[in-house]
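Removed from the display is one protein chain of the complex; every other protein chain stays in position.
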Amino acid sequence: MSDTDTNHECVCAQLSEEELYPRLELIIEEHRNKPHELIMALHKAQNLFGYLPRKVQQMVAEGLKVSLNEIYGVITFYSFFSTVPKGRHSVKVCLGTACYVRGGQQTLEKVGKELGAKVGDTTEDRRYSLDVVRCIGACGLAPAMLVDDDVYGRVKSTKIMEILDQYK
Amino acid sequence: MMIKATINKIEVEVEEGTTILEAARIVGFKIPTLCYNPDLKPEGSCGICVVEVEGAPAMKRACMTRLERGWKVHTNTAKVRKARKEIVELILSNHEMDCLVCVKNQSCELQHVASLVGINTLTYPRIEKKWAVDTTSPSIIRDQNKCILCGRCIQICSNIQTVNALTLDQRGFNTQISDAFNEGMGNSVCVNCGQCTVYCPVGALYEKSHTDKVWEALNDPDKHVVVQEAPAVRAMLGEEFGMETGTLVSGKMHAALRRMKFDAVFDTNFTADLTILEEGTEVVGRIKANKNIPLITSCSPGWVKFLETFYPHLIHLASTAKSPQAMFGTLSKTYYAELKGIPPEKIVSVSIMPCTAKKFEAERPELRSSGYQDVDYVLTTREIARMMKEAGIDLREMPDEPADDPLGEYTGAATIFGATGGVMEAALRSAYFLITGRELENIDILAVRGMTGIKEMEINIDGLALKVAVAHGLGNARILLDKVSAQLANEGKSEYHIIEVMACPGGCVGGGGQPWGSDMARRARRNETLFAEDRSLPLRRSHQNPSITAIYEKFLGHPNSEKSHHLLHTHYFKRSPVDGKVVSE
Partner (left out) sequence: MNMVRNHVLISIDANTIIAGARAVEDALIKEIARQGLSQEIVVLETGSVGIEDQGVVLVVYPEGIYYTNITPAEVPELVEEHLLKGRVVHRLMLKETPKRFVITKEKTGLMKEQPRIVLKNCGFINPESIDEAIAADGYQAAAKALSSMKPDEIIAEVKHAGLTGRGGAAFPTGLKWEFASKVDNPVKYIVCNADEGEPGTFKDRLILEGDPHKLIESMIIGGYATGATKGFVYIRGEYELSIERLEKAIADARSYGLLGTNIFDSGFDFDITVMKGAGAYVCGEETALIESIEGKRGHPRNKPPYPITAGLWGKPTIVNNVETLSNIPEIILKGAENFKKYGTEKCSGTKVYTILGHVATPGLIETEMGTTLRDIIFEYGGGIKDGKRFKCALVGGAAGAFLGPDMLDVKMDFVNLREYAAALGSGAILVMDEDTDIVDMLKSVLHFFKHESCGHCVPCRLGTARLVELIDRIAASKGTSKDVEGLTRISETMKDTSFCPLGQSLILPVSSSLKYFKDEILARVQ
């Protein structure tokens, strides 16, 4: 993996989608004609756009020499990748076994109720997307919840709104 | 190297690398399979062929496990039978079992397996129908509610045809077969070849049927319904009526159609001969002008869309001659309409094709030279068989009858259009004559026949060394076209003068509209049938067909005349490799 600035930060909030395409070109250039690097390229593209719009899929497919049916099959297989725009903040409640046994399900229900969203949904104001993850490896902190890249451990239902409110 | 093992205590000696499935057949055990197909790479998704191997911790899949030295295999233990039953029950619990109204009723491989393993009750509650049926394609219907996810359609589409229209979408219980972006096959790069329908073991992929519309036309006293049958249809329609693979049924087919009350029973073979005259004249012209060489045949509509989509820079090489189906459609509403004094709007032109892509071709907007859609309805071999049965006609009981004039007479050169290499062979028989004015003596051109993926030969016509190549199956076509494309780019010319491509493996006899379960071995036998008819006919060169001579005299003038160009030639479009839609002319 390289250290280009396209690598980590999601800049989709500041730039319009059109302005992101030149950056996508840079990512594609790194992986050009290397179909086996598809997953790495998709990670970077999704970091850039926040999701994988159809045009991005087409460009990555063409650049890496992967057929469209294959890229689509890969994207839908892995739970990291999304083809629909998500909310500005992704809220993921862990339902791995360790979190489950410590009340992950109740956390999920509470978060869902607070946001008025079901799993997989994005709130109407596009502020949050709610998803479930199966173990984030933070089992010592069960029940755990992820908001964007921040992990919250031992989530108490009374604290949920307080946590979510920090993300505008 | 040979290895020894036992299957159900019977000793078997096989070549190393033989699968358990194959070895068991040798000693007389037919292990049930479902996802397995001999033409494709085994994927082992269904698990029905599991067997026990002594000492092995888990059961093995017979279809993809190679027999090893000294193994003691058991194919029929209580445990194996229980597992198979359980698997079939699981599949049935997730399958829309409207078997009585399913297009695959009685030819469904799942139905067959369910009865083989002895399912007599259903343990699990049935799931509700959850997918919308995809009807976006002009040729193919995709019904996920019946899909068992064996993956055969993806393999044939991606690995053999290299169209890459289909993929697995999502994972686990939510997995479905879809096109890229899941926007429907009609909005994808699918070329409508229909091989997926031939390999689908259940009723999840099948042709978009035109039977209702044809019945309606036949019952409408105001309509004059004419019918044409493609060359390949006569080599396999018999199979649908329990006849041996490869039984030739040309005469019985004409008789049956007449009894179904088609107003005129013609034959696509007539326009196949006409195609040779138009295309042959075109290729001679191109060679003389040294322009747009090689000429690539354009009879196969799946191939034409493939060319437009994946090789848009080469569409100028395709012969501008319409396909035999399209020429017939035009002539039925012009030449025939004039001759008979029937207004073309009253004529319903029906074709019977081994092909699902012909449905797409019929709907191409540019194919309306008569002022109307030239071909109204396209029935696959499977559809016409269903209609005949519905009409109470048993093909086996039919007498042999010829087709009607003036669009029914044909030569041996036309009938071999249905086999890979047949168009090339027919073209060479006439091209020789067109160039030299003499007849080619030995007209059995064996080098372009047979099931080899790409065939090449050189023929010397009065000092002109003509190099030709034949590809069948789009994967082979891709290999050949890549080569041509590179030659043109690097050297400015290709080594070939004429290239024949048929989209389906084996040619039209292996078409997407042919009887279910049409494997490669059967396709080869059907090819033989067509060559046998060719040998049996008094005339075997297209330019010798008296009806062809007549139509040029009475109507068209001469091959590639202005009128021919107007009525019998067409043009192609550049298409997007993303969704197959036309991007420019």
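In order of appearance the chains are A and B, and numbering begins at 1 in each one.
Definition applied: a contact is a pair of C-beta atoms (placed from the backbone, for glycine too) under 8 Å apart; a residue touches a chain by one contact, two chains touch by 3 or more.
Everything numeric here is computed off the predicted structure, so don't read it as measured data.
Undergrad: Of A:Phe49, A:Phe81 or A:Tyr128, which sits in contact with the chain we cannot see?
TA: Considering all chains, including the one not shown, the answer is A:Phe81.
Undergrad: May I ask which residue of A:Pro35, A:Pro53 or A:Gly112 touches the chain that does not appear here?
TA: The missing chain is touched by A:Pro35.
Undergrad: Which one, B:Ala83, B:Ala403 or B:Ala524, makes contact with the chain that was left out?
TA: Among B:Ala83, B:Ala403 or B:Ala524, only B:Ala83 touches the chain that is not shown.
Undergrad: Among the options B:Asn8, B:Asn94 or B:Ser547, which residue touches the chain absent from this view?
TA: Final answer for the missing-chain contact: B:Asn94.
Undergrad: Using the document's contact rule, name the residues of chain B that touch the chain not shown here.
TA: Contacting residues on chain B, toward the hidden partner: 43-47, 50, 58-59, 61, 64-66, 79, 82-83, 86-87, 90-91, 93-94, 123-125, 148-149, 168, 170-175.
Undergrad: What does the interface between chain A and the hidden chain look like in terms of residue numbers?
TA: Residues in contact with the chain left out: 1, 35-40, 42-43, 64, 66, 70, 73-74, 77-81, 95-98, 100-102, 133-142, 149-154.
We adopt the following convention: only the chains that are shown with their structure count from here on.
Undergrad: Between chain A and chain B, what is the separation of their C-alpha centroids in Å?
TA: 44
Undergrad: In the complex, go through chain B and note every residue touching chain A.
TA: On the chain B side, the touching residues are 158, 164-171, 178-182, 189, 578.
Undergrad: Would you tell me which residues of chain A are touching chain B in their complex?
TA: 54, 57-58, 67-73, 76-77
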